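This is the structure I want to talk about, given as structure tokens.
A single protein chain has been omitted from the complex, and every remaining protein chain is retained in its original position.
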Amino acid sequence: MTGTRWRAGARWRAGARDAALLAPSLAALALLFGGAIIGAARVSLVPLGQGPTLEAWRDLFDDPLFADAVLFTVRTALLSTALAALVALGLALAVRRRGALVRILLALPVPVPHLLVATVAVVWLAPGGLADRALGGLPVTPVRDPAGMGIVLVYVYKEAPFLLLLVLAALGRGHQESDEAAAALGLTPFQRLRWVTWPTVRSPLVVGSIVVLAFALGAFEVPLAVGPSNPPTIAEYAREATQGDLVSGQSTAAAALLLSAVASIALAAIAVRAARDPQGG
Amino acid sequence: MSLRFLASVTAVTLVGVALAACGGGDSDVGTGRAAGKPTAAGFAPTLAAARGQTVRWWMYGGDDKVNAYVDDTVAPAARKLGVRVERVPVVDTADAVQRVVAERRAGKTSNGSVDLIWINGENFAGGKKAGLWLKSWAKGLPNSRYLDPKDPTIRTDFQVPVEGQESPWQRAAFVFAHDSDRVRTPPRDLDGLLAFAREHPGRVTYPAPPDFTGSAFVRQVVAAKGEDAAFAYLRELRSVSYRRGETYPKSEAELSRLFGDGQVDFAMSYDPAFVNSGVRKGQFPRTARPFSLADGSLQNTSFVTIPANAAHREGAQVIADLLLTPRLQAAKADPDSIGNPTVLDLDRLAGRRGLFAETEDSKYLLSDYGRTLAELPANRVEDLEKRWTLEVLRQSP
Amino acid sequence: MSGHELDCRDLSVSPGDSPVLRGLSLTVPAGSRTALVGPSGAGKTTLLRAISGLQDIDAGEVRLGGEPIHARAVHRRGIAVVFQEPRLLPHIDVQDNVALALRAAGVGRRERRRTAAAQLEEVGLGGLADRRVQGLSGGEQQRVALARALCANPRLLLLDEPLTALDPSRRAALRRVIVELQQQRRLTTVIVTHDRSEAAELGQRIALMLEGLIVQHGEPRTLFERPVSAAVARFFGVSNLIPSGAETLAIRPEHVRLEREGGRRGIVVEAVYAGDHVRVVVECGGQRLRAHVPPPDAPRVGEQIGVILPSEHVWPLPAATSRPEVTGSSAAPRVTL
Partner (left out) sequence: MAALLASAPLLALVVRAFADEWRAPALVPQQLGLRGVQIAFSGSSAEAFGNSLLVAVATAMVALVLAWPAARVLGERRLRHPAPVFLLLAMPLLVPSYAVGTGLTEWFIRLGLDGTLPALVAGHLTFVLPYVVLVLLSGFGPRLTALEEVARVNGLSPFRRLLWVTLPAAAPTVGASALIGFLVSWSDYGTSLALGGGRPMLPVVLLPFVGADPQVAATLALLFLAPAVGVLAAATRAGRMPL
């Protein structure tokens, strides 16, 4: 009797201790992030010098350009993420037994800010850029391409190495052993890929892809540098709104950004559910 | 606030005009007609209060020559007056205005972090409407006596009365560029430009509004042809323009790069000296030349304004006044510097007119911009941009 | 179901540049069980990996049931391997792990489950089919790994120190399971171990591997009592190597008899109680001889005692062994009998 009570007490104490350990970072995040969201919501609902109004939200939903922007943003973001994940997976399988040098070279784009990668993309791929000069003409022009190929290209170049690192990290832990065991049992390379490698990398790949997707949905630097002039991405739309009308523009921008944030979080929740274990196998 | 004011008033009554001589490093400041509206004595308290202040001047930061002018010419002159200038580079003037709006929203009515903004057009008009700017200060600047108060581009900004809420410092005129090696005679007017584009499909484009320059190009067409005719013209231009009008450069800088790399035949800018700086940056070929269209050129002035909550409003006024001194205006007009025409009225300069003598002649600068097209009212700008997006850009094939 | 003969000929393998197998040959008759023993670093695991195809070979050939298989991909060799660590897939449950090979072969789900359940029963894990792998103990996991290997219905079963990570009682139990199942199925099996007595229990035959070569392959008793070299003798615990003229005589310590009277007289210099026997060292004519005697009969240190070497247990090592670098480092006491 006292034993169970003691155990319950111990469990409670351990829980309280864990909560205390989590508290500093979670409190800091809740404060900063929550404050930011509340602040953005306030901006969207209360334009400068006016009372609360839903005008900004109404404007947003009435604007055909915003609908274009949402479609375009979702399409490029999904495509970028899927391609980056595929490239990362392919590279991971190709270099998993290679040395540190190859890995470091492949990881090089990871610490490079997006803006710089976009700048470099312009230097190389724009009409009149280095590739154009070297080849005497490009078969396709990804920079400012109306389909957004330039955006996709930059994101794949930038994010595939990031996902590659996650995948390689997952493959480092006992994967080779499991793979050998499966091979010895008579699994073909393709079966091993499906039943051994894929389950190992699925969680980190999905979690990483969510981060990539969310970033691609919300960033404006890359579309600004290589995206088409129409349609804009959501973040670009927001930025342009703030450059238009001073008072209502900020509210419209905040509303657009909030909507994109909610969409990202919803997508992430769906993806995590699909991947089951967010902590990784 | 009131304390500081009291202190400066006391300083003035004690030392009187002697203080004006303190600013004597630059003899333009504080001298002048005692009888006119802006007087040295009237400005003396401001000068006194400005001493020791650091003015944070938020301005577009992508032009090295403008940056160098502020850092190497304005800042040393200001230092002699006891004022430090700190440039805050922004990508777009709207970023600076947003900052002021955020402070207003947060109820910060004094000690704001923006002291001075390089501004004009919609940004100024929007801020004026929202009451963001310090009122009536520009009229009191001693050097404003060199301005022509009847000049519409000085009196109004995109047809919005300035009312002393901003002070001019740069001239803007819409100018095109061509490579004289490639296109010997540039188009005469807008119709000529369209004809050229038809003859050379894919060689003409302009930045997409709401880029400042692209928006100005659209206004240039609207001012020359009337709104509906202008949009018919732009739709016609679309099908023969660069990449069949599917996409446009996002900024003037991008158009300049395309022009420099020979991808299109014309560049354009609201900065009359842009060919000069393009060649200097190595971005344009040395054979690049400016030209204007016979339909006329949009012209306006760009200003500096002081937010009502600026922490260093006196220092900011001193800088605004400094920018109007003939010496600094002349230095700015030098093609080796910004190469920007002065905002001052040369007829009012008397003896100092000679400062501007040698700046007239450069193959990279136009001496005449043709007929002046007045800027449209600021509140029409956003509507035009929106209409362009919907009718020209979005309807692309 | 019955196994095939494994035949390795002149295998040379150099994983990571330095040679580990140097022309090794080994034949395991169909349906038999060979325990592969040797000290750490001898190349036992490398040999298993070469046979299974996880390690490329530089030269030589591997035949299974007469067919050369060394050029085949790992999964086409019909070999199953149980590793030192269980290597189970963490994301699927126990029965799916067991039935992995069946799934690879395209066997239907129902059939897979049935076979896996039967196989789990055989390794003594009847009720655990639906459990997650992480919850199992080390011994249970290793049994699952064994069941998984058997489920593949291999032509050859390779076990790489499958018992090392287990405690003694689980070890014995799993050992019994392995032997029983092997006998039932007459599966050709190679079991790697570094423990000589475990090898004796597990293997119908033992192959001793030293420095990349099989130095002796035969029935356990032969290796224990009739070693072909001093090195083999030492590995199997023949601690008495007595030079005698041109040859060396070997006798196991448990065959050395100590008598209160008679025999060659010597002084007991060491007597250590080791549970089931007492290890006694007798100094005898300048030689040290080791004997294992039952605890009740153990002499005391300092006691004078007689040593008898029964001639039927004295084994003259063949002269001029093939591995001088092994025999050359002899530290055997010099005895003149």
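The chains carry the letters A, B and C, assigned in the order they are written, with residues numbered from 1 in each.
By our rule, a residue touches a chain if its C-beta (ideal position, glycine included) is under 8 Å from a C-beta of that chain, and two chains touch if they have at least 3 such contacts.
None of the values given here were measured: they were computed from a predicted structure.
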item: Chain not shown, its touching partners among those shown; value: A, B
item: Touching residue (missing chain; options B:60, B:118, B:196 or B:388); value: B:60
item: Chain not shown: contacting residue from A:120, A:193 or A:247; value: A:120
item: Absent chain, residues of chain A that touch it; value: 14, 18, 20-22, 24-26, 28-30, 32-33, 35-43, 91, 94-95, 100-116, 119-124, 128-130, 132-134, 157, 161, 165, 169, 210-211, 214-215, 217-221, 225, 234-235, 238-239, 250, 253-254, 257-258, 260-261, 264-265, 268-269, 272, 278-279
item: Touch list for chain B against the chain that is not drawn; value: 56, 58, 60-64, 67-68, 71, 86-91, 95, 99, 102-103, 105-108, 113-114, 250-251, 253-254, 257, 260-263, 281-283, 285
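Going forward, only the chains that are shown with their structure count from here on.
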item: Partner chains that chain A and chain C have in common; value: none
item: Innermost chain by mean C-alpha position; value: A
item: Averaged-CA centre spacing for the pair chain C and chain A, given as whole angstrom; value: 53
item: Centre-to-centre distance between chain B and chain A (centres being mean Cα positions), rounded to whole Å; value: 39
item: Residue list for chain B, restricted to those that touch at least two other chains; value: none
item: Contacts with 2+ other chains: residues of chain A; value: none
item: Interfacial residue positions of chain A with respect to chain C in the complex; value: 174, 177-178, 180-189, 191, 195-196, 199-200, 281
item: Residues of chain C touching chain A in the complex; value: 52-54, 73-76, 78-81, 83, 85, 87-92, 100-101, 103-105, 145, 148-149, 152, 154, 158
item: Interface residues, chain B side, partner chain A - complex; value: 92, 94, 97-98, 101, 104-105, 122-123, 126-127, 129-130, 208, 210, 243, 246-250, 257-258, 261-263, 382, 385, 389-390, 393-394, 396
